[in-house]
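Note that one protein chain is taken out, while the other chains of the complex remain in position.
Each chain carries a letter (A, B and C) given by its place in the written order, and its residues are counted from 1.
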Amino acid sequence: MHPLPIETAVVDECRALAADISGGVQRFIDAHTTVSIERTVLRAYGVDGADADGVPLVNTCVDRYLAAGGLGHGIAWWLGRALARGAANPQEAAEVLAYGSEVDDGSVGATREELLAALAPYTDAALERLDRARDKRLADRTRLGTGPTPWKYVIVATGNIYDDADQARAAAQAGADIIAVIRSTAQSLIDYVPYGATTEGFGGTWATQENFKIVRQALDDEQERLGRYLMQVNYSSGLCMPEIAYLGAVERLDMLLNDAMYGILFRDINPRRTLCDQYFSRRVIARAGIIINPGEDNYLTTADAVDSAHTVIASQFINEAFAKRAGLPDEQMGLGHAFEIDKSIEDSLLMEIAQAQLVRQIFPRHPIKWMPATKHKSGDIFWSHRVDGLYDLVGVATEQSIELLGMMTESIHTPLLQDRFAAIKGADYVFNAARHLSDEIIWNPEGRVVARARQVLDEARVLLREVQKEGMFSAIARGAFADVKRPENGGRGLGGVVEKSTAYVNPILQALEADHV
Amino acid sequence: MHPLPIETAVVDECRALAADISGGVQRFIDAHTTVSIERTVLRAYGVDGADADGVPLVNTCVDRYLAAGGLGHGIAWWLGRALARGAANPQEAAEVLAYGSEVDDGSVGATREELLAALAPYTDAALERLDRARDKRLADRTRLGTGPTPWKYVIVATGNIYDDADQARAAAQAGADIIAVIRSTAQSLIDYVPYGATTEGFGGTWATQENFKIVRQALDDEQERLGRYLMQVNYSSGLCMPEIAYLGAVERLDMLLNDAMYGILFRDINPRRTLCDQYFSRRVIARAGIIINPGEDNYLTTADAVDSAHTVIASQFINEAFAKRAGLPDEQMGLGHAFEIDKSIEDSLLMEIAQAQLVRQIFPRHPIKWMPATKHKSGDIFWSHRVDGLYDLVGVATEQSIELLGMMTESIHTPLLQDRFAAIKGADYVFNAARHLSDEIIWNPEGRVVARARQVLDEARVLLREVQKEGMFSAIARGAFADVKRPENGGRGLGGVVEKSTAYVNPILQALEADHV
Amino acid sequence: MSDVPPHKRPPELIRAYGDRKDDGRIQLSFTLPVATSGRAKEAARRFAETLGLKNILVATMEKAGTNFSFFVVYANADVQLDYSAIVVPEVTVPEWGFKEINHLVHEQIGRKVVVVGACTGSDAHTVGIDAILNMKGYAGDKGLEAYPWFDAYNLGAQVDNVALLARARELNADAVLVSQIMTQRDLHIENSQQLIELARKSGQRDLLFLLGGPRIDHKLARELGYDAGFGPGTKPSQVASYIVDVLIKRRPQAER
Partner (left out) sequence: MSDVPPHKRPPELIRAYGDRKDDGRIQLSFTLPVATSGRAKEAARRFAETLGLKNILVATMEKAGTNFSFFVVYANADVQLDYSAIVVPEVTVPEWGFKEINHLVHEQIGRKVVVVGACTGSDAHTVGIDAILNMKGYAGDKGLEAYPWFDAYNLGAQVDNVALLARARELNADAVLVSQIMTQRDLHIENSQQLIELARKSGQRDLLFLLGGPRIDHKLARELGYDAGFGPGTKPSQVASYIVDVLIKRRPQAER
C-alpha cells in the first residue's frame, strides 16, 4: 500500500486529544459500577439459571442488593460473605442472596479479608475459564488457519437459532470467514440476558449463551470439513454489554460488537451507564482475546456521510483511547467505518477511497472493519449488487481487514440464503481479480483523494479539540456525533448506575486490570 | 490520465511495421475490384430495388458482367455506356445491363471520355448524397450534443425491426448514447443486401436500408425529446461490406462495424475479397464521417486473453494502418479491445487495466471501443452483473471512449429490455461515482500493471516484425491472429474478386481517393 | 382526498415484455435444499413448471452450500392483465410549497397545526420520521419543525402506541404521524393496526392518522385504517400539504 501524504503531526495531536477526552470519562467510570457489571461478576463466579418467569438468577440477586442500597460494595462483597457463611459454592451463595429470607445488611459476618479469601479460588476459576476458551480458540485458529483478508463477514438473522446454524454452515461452505448472528430487534434495551435456545425473533435471533453454543458447534464441525477456521460474532452493546461479553468469551466468540456510543446514540441508553459497562466488558474482552467492533459506521446512517465523515474519524480516536484504557491491544480493536456516501454524488467513490485509506493509515495494526452501503441501497437488487461490487473493490484496494459483505437485498429484508451466496461469490471474484491492486496505485498528491483525506482529518482534529474542551458528555448531549443528541442524565438504564463505596470489592475486575494498566 | 511509462520508440516501431505490412496488401487491393465494390458503385449512382425473388438489381447487373468477363473494366464503364446510349438515368441504365437482351461486349458505343461524361453528373450527385447525410448528422449532433464519455453503447437484437425500434427508444430513455442493431445470424455470409423492412431474424435483425431508416427515425424522434444526440450502429463486415457502408452512410449511421479481419477469422470469408472490400468501404466511410469499429476484441473469444493480448495490439496497429490508407482520420478509428481475461485468474483486473490503459495511450485521439466480458460470463446473472461493474470501472478509469455495456445475461440470450436497463443504470452509477478517478491514479512504475503493459507491447512488436517479414496473407494463414488459420485462397467470396483491367473505371472511388491520399 | 372509484375504461391487455412485445419472458431465482446435480436442475425446472411457466430455461445452477442449490431461471409467464381494470387509491396531495402552506394555515385555519410523530413499537429507525419532522428535512425540502405555522413534535424511536396517543391528546394534536420501517414477520402491520384500534377505543380516531415507511403505500395504509400512506421518497412539504388540505376541507361549512 502506498500511503496518502498526510501529516503525522495531525494524527498525533488527534490521538493525544482523544486520550485526554477518555481520561475525563475514565474518572467517572472508575468511581462507579452498574447492575450489569455486577451481574457479570456473578456469572464469572459461575452463577447461572433463571426462574420460572425467565428472570435470570443474577438479576434477582443484583436487583435485591441494589434495592437494599448495598450494591456500592460490589455484589462480590455479599457473595463472599455468603460463601464465608457456609454456602457450598457461588451458585448456592447467589441463591441465598436472591431468595434468602433476609437481605444481608452487613452488620455481622465475614470481614473484608475473610470474604476475599472465600472468593479467591472462584476468582481463579473464573479467569481460568476465560483463558481456556481463549486457548482453545487460538489452538483451532493456528491449526486450521484463516482465509486471506479482507475477511468475508456475513450476517444471519432468521430468528430461529437452528435455521441460523444451517445458514451459517451454508455461508461457510460458500466461502464466508466470519458469521454474525444478528440480535432480535431491541434486545439491547432489555436489562437481562435471555436464557436457552430460541426459535422466534424479529429481524434477528436472541443472544443467549445457549444460542452462542449452538452456532459455535456448527462452526466447529464445519471448519474441520472445510479446513479453514471459522469466526463467530455477536452483539454485546446495550444494557447487558458486560454480561454478553462474558458469555461470548466463554463460548469462544471471535468478535463482539461492543460500543457504548452505539447504545447511546442509536438505542438511547444512558451515557454513564453504558460507558461504565463498556469499560468492564472490554476488560473481559481483552483477556479473552476477542476483537471488538465499535459502531462508528452507524453514524453515517443518520448523519450525512460526506459532511460527517470526520465525526467517524474523531470517534474512532476516542474509541481507541477507551479501548487502550481497558487494556485492549491494537490487534483487538476492529474499529469500524462505512461506505455510506449517497451513490448519486459525483466522485463518491473517490471520497470513499479517501476515507478507507485514511482509516487504514491512521490505525495500521487494527483489524479495521469495513461496512457496506446500507442507507443508499434500493429495492433494485441488481443495482445494489453492483454498488457492493465497487465497495468490495475499495475494500481490497485499501487493505481493509474485516469486510461485512453488502447484500443486494439490504433495503428489503435480512438476507436470504441466496443473497449471502451471491455476496460471497461476488466478493471472491473482486478480491481475487484485484488481489494486489493496493500495491499498484500511488494516489496523485495533487488529486481529489488526497485533498479529501486531508480535509477529513483536519475536521476530525477540530472536532476533537472541541470535545476535549467541553468534555465527552457535553459533546454527546449537543449532537456532535451522528446528528443525535443524548443528555448525560437521559436514556435507559441510569438507575442501574451506582457509586462505588470505599469498601467496593470486585476481584474479577482487579485481576483483569492487573493484566495491563 | 497519468500515462504508463512505456517506450515511445517501441510504439513508433510498431507503427512503422504496420505501415509496411498494410502496404503489401494495398498493392493487391489497388489492382483488384470485387462484385460488392461494383454493386456499391451502382448503388452510389442511385440504382435500387430487387426482383420478385428478392435479388437486388445491383446483383443481377454485376453478376451478369462478371459472368461475361467484363467486370475488370468496372461496372461504371458499362453503366456509362448505357447512359451514353440513351438510358434516362442510372436506374434505367442498370435495368438495361441486368435484363437487356444482350450483354454489352464493348465492341461499339461510347468511348471512355463519353461514358465518363455521361456518368459525371451522377458521380457528383452520389457524393452530394453522402455529404448531405454527413452534414445533417453533424448539424443534429452539434445542436443536441452527446453525453459524456465513455459513451454507453447497447445492442438490440429482437429480429423484428419494429421491436428493435421500441427497444432502441427505451434504451435511449434509460440513458444509452449508442444503439446497435445486431444482424441476423450469418448475414455476413450472404452476397447481397436484403431489401425492405424485416420482422424475422435469428439472434439479430437483417441489415437493410429500410431497417436502418426505421431505427434512425425512431432515434431522430427520441433525441429531440431527450435533448441528447443518439447514435446508431450497424454491421458492415462480411461479403457486402462496401454496400452496407454505403447504405449506412446515406442513412446517417454514426458507426459501422467494419473489419476484414473479423470476416476472415470468424466468418471464413476469403482474405483477398474482404480486404479489397474493406478498402473501398472505408473510403466511403471516411467521406461520410462515420466511426469504424474493427473487431480485435473477438480474438480473445477464441484465443486466450492473457496469452494473446499482444495479438490485439498488433492487429490494431495494422488496422490503423489500413484505415489511414483509406483516408480515415484518427478520430474515426474506433479500434476495439475487450475485457476478456478469465475471471478466475488472480490479478486479472490488473492485467485488464494494463491493456486498457496501453490501448488508450497508443491511440490517443482514437474513439476507442471497449468491449465487455462475454466468454467468461455465466448464467449466474448476479455474478455477471458484478463483473460488468468492474469492467465499467476500468472503462471510466482508463478513459475509454465507446463502451459496449456488458449484459448480465450475456451467456443466456440476446438482451431483454430489462437487461439493458440494468446495464445502463449500473454504468451510470459507476461512471458518475468514479468520474475523475483517472486523474487520481499514478501507476506504480515498479508494479504489475506497468510490467504487464510493457510486456504486451513488446510481444506485439515481435509479432509485427514476424508479420512484416512473412507478409499479412501468410501470417493469417498460419494462425497468427485469434488462433484461427485462413489460407489466402480459402473461404467464401474469392470468386467475386476480379483483377482490374487497364481500362478500369470507378469515378466514385476516384472522387473519394481525391479526398485524402 | 378521494379514492377514485373504479370505472369503465377500454380494455388494455398487457403481458410481460422481455425480448419482444407480449412474449411474457420473466426471470426468477430461488434456492432448493438439495445438492447440485442433474436431478436438482430438473427439480428447478419442475418448480417453475408448477408455477405454470412455459419454455423454461434453467440458466444456472450454483452450489450455494453442500446441500443447497441456487437457480436462475428464465421462462414465459402466460399472464395477461387488463390494465384498464386496475384502479388503485392514490393520495391527492396539492403541490404547495413552504410559503404557500404557511400562508394557507395562517389565512384559513388561523392557528398553528399541531402534529406529533414517532417511530412506534420496537422499531428504532428514526431516519424516516426525522426526515419528515426535523428542521433539516429531506432532499433539500425543510422538515415540519421549520414551518412557522406548524408545531411539530417528534417523539423519536420505539414509542409505545398508548404513549403516542396520550401525548397526542396532551398536545391537542391535529395529526398523528407514524413511521414503520421493520416489516419482518409483518411487524408493521400488527403494530400499525393496533394504534388505530386503540385510537378508536380512546375516541381519538377523528384525528388525522398518517402512516409512512419504505414498504408503505396509500393502499396499504387505507387497508390498515389510516387516512393516508406515504412511501419511499416522501418529502415533508407533501405531508404538510396533505394535512393542511384535509384540515381546510374538514372545517365546518360556515367557517369557510
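The rule we apply is simple: a contact is a pair of C-beta atoms (placed from the backbone, for glycine too) under 8 Å apart; a residue touches a chain by one contact, two chains touch by 3 or more.
Bear in mind the structure is a predicted one, so any value in this text is a computation, not a measurement.
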Checklist entry - Of the chains that are displayed, which are in contact with the missing one across the whole complex? => result A, B, C
Item to check | Contact partner of the left-out chain, one of A:44, A:416 or A:508 | outcome: A:416
Item to check | Listed residues B:185, B:217, B:489 or B:510, member touching the removed chain | outcome: B:185
Checklist entry - Pick from B:70, B:159 or B:271: which residue touches the chain that isn't shown? => result B:159
Item to check | Touching the absent chain when the full complex is considered, from B:266, B:322 or B:363 | outcome: B:266
Item to check | Residue among B:26, B:301, B:474 or B:501 that touches the chain left out of view | outcome: B:301
Next on the checklist: For the chain not shown, which residue from C:27, C:158 or C:204 touches it across the whole complex?
Outcome noted: C:27
Item to check | Footprint left on chain B by the chain that the document does not show | outcome: 159, 169-171, 173-174, 185-186, 189, 202-203, 266-268, 301-302, 375, 411, 413-414, 416-418, 421-422, 425, 483
Next on the checklist: I need the residue numbers on chain A that touch the omitted chain, in ascending order.
Outcome noted: 158-160, 163, 166, 378-382, 409, 411-418
Next on the checklist: Which parts of chain C face the unshown chain closely enough to count as touching?
Outcome noted: 14-18, 21, 25-34, 38-39, 41-43, 46-47, 50-53, 57, 68, 77, 79, 81, 83, 86-88, 90, 215, 217-219
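Everything that follows uses one rule, which is that only the chains that are shown with their structure count from here on.
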Item to check | A-C or B-C - the one linked by more C-beta pairs in contact | outcome: A-C
Next on the checklist: Just the number, please: Cα centre separation of chain B and chain C in whole Å.
Outcome noted: 51
Checklist entry - So, what's the distance in Å between the C-alpha centres of chain C and chain A? => result 34
Next on the checklist: At least two partner chains per residue is the criterion; list those residues in chain C.
Outcome noted: 29, 62, 70
Checklist entry - Got the chain A residues that touch at least 2 other chains? => result 422, 425
